[in-house]
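Note that this complex is displayed minus one protein chain, with the remaining chains in position.
Chain nomenclature is as follows: A and B, assigned in order of appearance, with residue numbering initiated at 1 for each chain independently.
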Amino acid sequence: MGDVLQIDRIRCDGHGLCAELLPELISLDDWGYPILKPGTVPPSLVEHARRAVDACPVLALRLASLTGVTQKR
Amino acid sequence: MELIARSAGAERLMAHRQRLGPLPAIPSGALIAELDASGLLGRGGAGFPVGRKWRAVAERAAGGAVVLANGAEGEPLSFKDRSLMAARPHLVIDGALLAARAVGANDIIFYVGVEHAAAEAALRNALAERPGDARGRTRIVTAPAGYVSGEESAAVHYVNAGDARPTTTPPRPFERGVGGRPTLVQNVESLALAALIARRGHAWYQGLGDGRARGIGLLTVSGAVNHAGVHEIELGATLSDAAAAAGGLRGDVRGVLLGGYFGGWADLHEQWGLPLDAPSMRARGLALGCGVVHFLPSDSCGVEATARLLTYLASQSARQCGPCVFGLSAIAGATQRLAAQSSQPGDLDRIVRWSGQLTGRGACHHPDGAAVLLQSALQEFGEEFAAHQRRRCLTISEPARVAVA
Partner (left out) sequence: MSDTILWYATRGAGVVSLVLLTAVVVLGIVSAMRWQSASWPRFLTTGLHRNLALATLIFLGIHIVTAVVDPFTALGWQAAIIPFSSSYRRLWLGLGVVAIYLLLAIVATSLLRPFFGRSAWRAVHWLTYAMWPIAVIHGIGTGTDPRFAWMLGIEAGCIGSVVAAVAWRATAASHTTWRQLPAPSPQGQKWS
């Protein structure tokens, strides 16, 4: 069905690496916190999304499959 | 009146039993079916169907669920929950006991706001009057002061760890809550109504009122009315009925704040005949929320009132999520400058831009509520905001714009 990005808003400290690595889907607000583009991750960007998940220093970003199985990396 | 009483003081057990009879022995499956059929919607603010919520917990419970009766009532304009608990504690307890039976819980927590002394005393005395029901499985937990401490994950977090701040979901309380067990977090008014439906059946409840949703409910009416306070209405009663119940409007009224949390400002003229039930209001882009109805007098400035509300909401952030802490603080600051007619260039544009960046960006819905409030203010008081950006206040310079018969 597709993958979606999810952010743990409490863990997120606004480091911003996710927006650097996936600018197509993640932008930053005035204070450096991520704004997610709604919808699923296009297949062409899934690998980039995984890299963004991996890069987060506080593990606040995750890629979840809409069928319910979660992939963290 | 079912939920509140004209006389002061808490209803004692004997009077409660005389009036309503004993706790019905209705089995759990049947009770949940009655709640479904009644269409009872939750009264904490979200308006989620009560039967569906109980079923979700019951399905996961395996006998070890928890019921948390939420009487924290952190919304400053809402007084209904504490009034209900103070006046009819046994009805609330009945609802909690029935919920416990329905979802398979042996642990009932009454979560009462620290400032609601009469409510807590009434519940404590009422529990002491029925030791058979209460012994070993009920306790009163005092909710810390603060707006977010009544949020369902915050309530569970407080019981688990003494920290009344919301947590990241999933898992939601109905999946994993107090002690890791499926927990039903239900507003005390919802529990009281469930206790009435259990005795009288869904048909009775459906026969009350004439809104898109049926039944009765509590409103807290405040502001430019003669008798501000908690009033019981049949759902579908209009805004004008609510004003009449509160002794009529006092003077000219500029606008009305509906719902508190997840609510917003509305135009009095347009909404004078608005049926007060959740689906009707949602159809008009408004929300019943926790039943707050606050009339803003014409000599009050909508921008100032909004600035005060936003400043309060910003101060009540749990300070866990950047967008909420920084976003609300910036919005409150800019709105204060606008209200004080000392705006900086671009303040209004900034507020509009920021208001679109709040929804869904916190762990709980606190920033969402602020966004809804702000957007409704920009719509309802659009001219006033534009004037304030030019450092003028229409309320001071213009006579009352709304005259209500």
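Annotations for the structure displayed:
Keep this in mind: a contact is a pair of C-beta atoms (placed from the backbone, for glycine too) under 8 Å apart; a residue touches a chain by one contact, two chains touch by 3 or more.
Being a predicted model, the structure only gives us computed values, none of them experimental.
Across B:339, B:370 or B:387, the single residue that touches the chain missing here is B:339. Remark: the omitted chain is touched by one listed residue; of B:112, B:192, B:325 or B:371 this is B:325. For chain B, the list of residues touching the undisplayed chain reads 304, 307-308, 311-312, 314-317, 319-320, 322, 325-326, 329, 336, 339-340.
Residue positions on chain A in contact with the hidden chain: 11, 13, 15-17, 20-21, 55, 57-59, 72, in rising order.
Definition applied: only the chains that are shown with their structure count from here on.
If you average the CA atoms of chain A and of chain B, the two centres end up 33 Å from each other.
Listed in rising order, the residues of chain A touching chain B in the complex are 8-14, 29-33, 35. Residues 167-168, 320-323, 326-327, 330, 354, 357, 361-363 of chain B are the ones touching chain A in the complex.
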